[in-house]
Structures are given as C-alpha cells and as structure tokens.
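Note that one protein chain is taken out, while the other chains of the complex remain in position.
Per-chain residue numbering starts at 1, and chain names A and B are given in the order in which the chains are listed.
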Amino acid sequence: MAGLVYRTGFIFTILGNMVYIVVSYFLWRSIYQNLTTIHGLTFNDTFIYVALGSAIFILLKTYADWGIGYEIREGMIAVYLTKPVDYEFYSLFSSLGGMLTNLAAISFPTIVLLIMVFRVSFSIGPGLFLFPFSLLIAFLISFFFDYMIGIMAFYTESIWGLSITKEIIISVLSGVLIPLQYYPLAIQKILFVLPFQAIYYSPLMMITRPNQGWETLLSMLFVQLLWAVILFTLSRVLYHQAVKVLRISGG
Amino acid sequence: MLTLGEYLRLYFIIEAQYIKARMQYRADFMISSIGMFFSSLATLGIFWVLFNSIPSLAGWSFIEMVFIYAFYMIAISPMQILFDHIWQIRFEVQQGTFLKYYFRPLNMMFYYMSEMFDIKGLTQLAAGIILLIYASVQLGIHWSPIRIGLLLITLFGAALVLISITVTAGCAAFWITNAYPVLGLAWKLREFAPYPMSIYDGAFRFAFTYILPIGFIAYYPAQVFLRPEQISPLVYLSPFVGVALFLLTYWVWTKGVNSYSGTGS
Partner (left out) sequence: MGYAYGSRPDTLGITRSEIRPMSIIHIQDLSKHFKVLNRRQGLSGSLRDLFSGDYRLVKAVDGISYDIEPGEMVGYIGPNGAGKSTTIKMMTGILKPTSGTILVNGQPPYANRIHQARIMGVVFGQRTQLWWDLPVIESFKILKDIYKVDQKTFNEHMQLFNDLVGLQALYSQQVRTLSLGQRMLCDISASFLHNPRVVFLDEPTIGLDVSVKAKIRSVIQELNRTRNTTILLTTHDLGDVEALCQRIIILDRGRVLYDGGIKKVNALFGAYRILKVQIDNYSPTVQISLREKLAQRFGPGTNITVAESEESWTDVTIDQARTPLSDILSLVMSSFSVSDVRIVEISMETVVRKIYDGALL
C-alpha cells in the first residue's frame, strides 16, 4: 500500500504539515516569551523537536492497521495466508516502501522550511549519525503496533475505534506533540518504561541534542531495539493465533 | 416541494430508523464512543502538561483554556454528528453511487445529511458540556438567561463555521480525483481552533480570522464570556460569520452537484 498520496492531493499533505509547523512556531514562541530555557530546552531545541515530530509522524504512518482491516473485511486475507510469503513481512515491506517514498517528499521541504524560513540552528554531533537507525527502528515499532491493531480489528470488527485509541495513546505518551521533559516527573518515569517514547522521543532527541555523548545515545538506541524485538514477538504470537482462528472458521 | 416542517418531520423519521439500525452494532458503538471520548480530551491533556511548566499562554490561564476548549468541543459536535460521512463522499462520487441523491424530490444536501447521524458524536457533545460547566464554575462565570441565549447563538455560529470549512473541503471531491488530503488539511486546521489567536502575528492572525476563519470556531466566541470588557464589538458578529460561510458552502455544493455527471456515458 503506497504511503504516497499521489499527485495533486499530495500538495495538501505537505501544506498541512507546513501549517502545523507555522502554528507550532507561534505557539512555542509565545510560550518562550520571557524564558531562555524550559526544562533544559531552548526555544530552538523545542521548535526543532516539535517540527520534526510532525514530519516524522507523517512518515511513520503505515496504514497497516487499515490495510489489514480492509483485507479482512473483503475476505482477501485468506488468499495471502495460503501464499508462501509471510503476510506480516509482506505488509511490512509494502509499508516500508511507502515510507521511503515519503521520506524524500516530506522531510525535505520540512528541513528547508526550518532552515531557510525559521532560521533554526541544527547542532552537529554523533546523534545525527545514529538518527537514521533510530528512525528505522521507530518505524518498525510503529509498524508492529499498527499491525497488531489490525489483527485485533479482526476479532472486534471495529477498526476505527481501535485505531483512534492507538493513535491517541501514542500521540500523548510518546512525546511527539511535546517533549517528555514537560511531563510531571512521576509521569515521566512511567513513560520512559513504556515503548511509545521509543517511537518519537528517542529519535527526536537524537536530532535535537546530538551531542549527548555516545553512551547516552547508544543506550537510547538499544532500548528502542529491545522494544522492537518485544513487539515483534508479540505481533507474531497474535498473528499465529489469528491464523489458527481463521483456519478453523474457514476464512 | 416539501415545506420546512415536512423536511424536519422526514428528518426525524429517517434518523430514528438509522439510529435504531446502527445501535445493533454494539461492540463498534462502545469502542467508538470510548475512542471519541479520549480523542476529545487528548489535546486538553497536552495543554495540562504544558501548563505544568508555564503560568499562562499568551495571557490565558489554564482554566480559561479549558473553557475555550470546552466551547470548541461543543461547537464541533454538530459537524461530527451530521456530516461525519463527508470523509466517504469521494468514494460515492468516484463510484457513481452519488447519483442516487439526484433522483428523489428532495433538496440534495438535505438528502445527503439525512444519511448520517453519528451517535458517538453525542459523547463528544456531552463531554464538552460537562467541561464547560466545570470551567464556568471555576471561573465564576454567571449564567443569566441572556448569557445562555448568547451562548447558544455563538455556539450555533461556531458550529456553522466548522461545518462550512469541512464540507467545502469535502466538495473538492467533485473536481479532484484524490481529494482526501483536502479534507485532511481542513481537519488539521480545525485542530488549531482552540489555540489563542493572540499567539499569532499580523499576517497569520489575519489569515485565521478572515481567510480560513478557524478563530471563529472557539476562540473569538469564547471571548464574549471570558473577556467581555476587552473585546471589540465585532466579536459579537461571530454568529453571522457562520451563517455567511454556510451560504458560501452551499453555493460551492450546488456548483459541485451541478458539475457532476457520474461515471460512464
């Protein structure tokens, strides 16, 4: 399933992203009116974080949940299950293809906008090098979540409700809308134990603060990897369970 | 020709049947209502997090933001309840099933509207009302009958503003093949409606007031109750903005409907 929304429509997606960045600019500028740093982050830091958060959010949208939901409804899933290629990997590579196409089309105008219009300053550091890997793992985690939602839709026949709940949980708990440093300490502690920060907070901090030192950065990457493995395992379990049910009920 | 009374009666009959039929999907209804409830409060949650670190945003306190947000939630509910299927209009247009709206002796927008009554939107409405009451109490706002009347009028106008923006975006389906992102853009814009207009500079404030008037969905009308002494009289015109925009939307709809000819020959 192509992540790229083709031709004339695509302009609107990019436009939407730009509006978000502009609004964020004004919002955070207002917040930082008389302050240099909040929770250790400067306006420049936070603005980069939020703006790139929006770009990455679009990138990581896999629609795997809707894709599976659709195919289950149409009964096509039975076809895929009989093929030798594993359905999950098939779905993953389709989504990955879409993501890579979007990468150039979305991130490029965003970066240009940030540098040329808003004159942000990007720091250089090892974080920038690790960022692509971080993003890739984040993509995987996001994909596994979407995939599992899609499978659960198979049982509940309600794709919209589950999908929106997932999206809200991730938006609020992952730090894509606001850096996690802003959350009350007690809540922060919980959030850092959950997988959601591995999707957005980790990669975004790598690019916002690339100078944190190899140890910090690599441990962030490691935690991401760990979650990716856990969620992958979970998704396999759910997948096999669903296949069993599907085979019994006749598809 | 049907009179307004007859249209209303017909509307009630159709929606009663529609709701009865939809209620059969129990699980979906429950999950969707819960999902809607949380989605409404998510942004508020983010604001709460934010206000943990700053005392005020562009001159507004947290509880005032809650009021604006509650107003926003109520104002967007009619759009949700009546036009939630606008997201599917592009499929109907592309597949030709949209033609059925031409064949009945009914106003086409009425017929189109009658096909949807999103019950889960009522959850959002209820949550908004509760939140508004809570915020009013905290802010010590006194609700005289006149004020309540004013509230209803401003909500009505605000609802029309959102409906107009979204339905106009949906009408893009009549002319563009992949019109989904236009609606996506309209959706994104409406998400910014609860943000204070005071954060923007001249050009953007102008844009969000006069060109894509999302300011009239919640911020400007809410001022009538939050800062009545500080606002210019123009703010009291907000209901008329809604009506004017809706007339414009109806014009776009009519143009779209007249230019559409279905598939095939």
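Heads up, the rule we're going with is that a contact is a pair of C-beta atoms (placed from the backbone, for glycine too) under 8 Å apart; a residue touches a chain by one contact, two chains touch by 3 or more.
What you are looking at is a predicted structure, and each value in this text was computed from that prediction instead of being measured.
Student: With the full complex in mind, choose from B:100, B:227 or B:255 the residue touching the hidden chain.
Tutor: B:100
Student: Touching the left-out chain: which of B:14, B:139 or B:252?
Tutor: B:14
Student: Contact with the hidden chain only, please: which chain B residues?
Tutor: 1-2, 9-10, 13-14, 17-18, 21-22, 96-97, 99-100, 102-107, 258, 261-262, 264-265
What we mean here is this: only the chains that are shown with their structure count from here on.
Student: Using mean CA coordinates as chain centres, what's the chain A-chain B distance in Å?
Tutor: Whole-Å distance between the two chain centres: 28.
Student: Quick one: in the complex, what on chain B touches chain A?
Tutor: 27-28, 30-32, 34-36, 38-39, 42, 45-46, 49-50, 52-54, 57-58, 176-182, 184-185, 188-189, 192, 195-196, 198-201, 204
Student: Residue numbers of chain A touching chain B in their complex, please.
Tutor: My answer: residues 5-13, 15-16, 19-20, 22-23, 26-27, 29-31, 38-39, 156-158, 160-162, 164-165, 167-168, 171-172, 177-178, 182-184.
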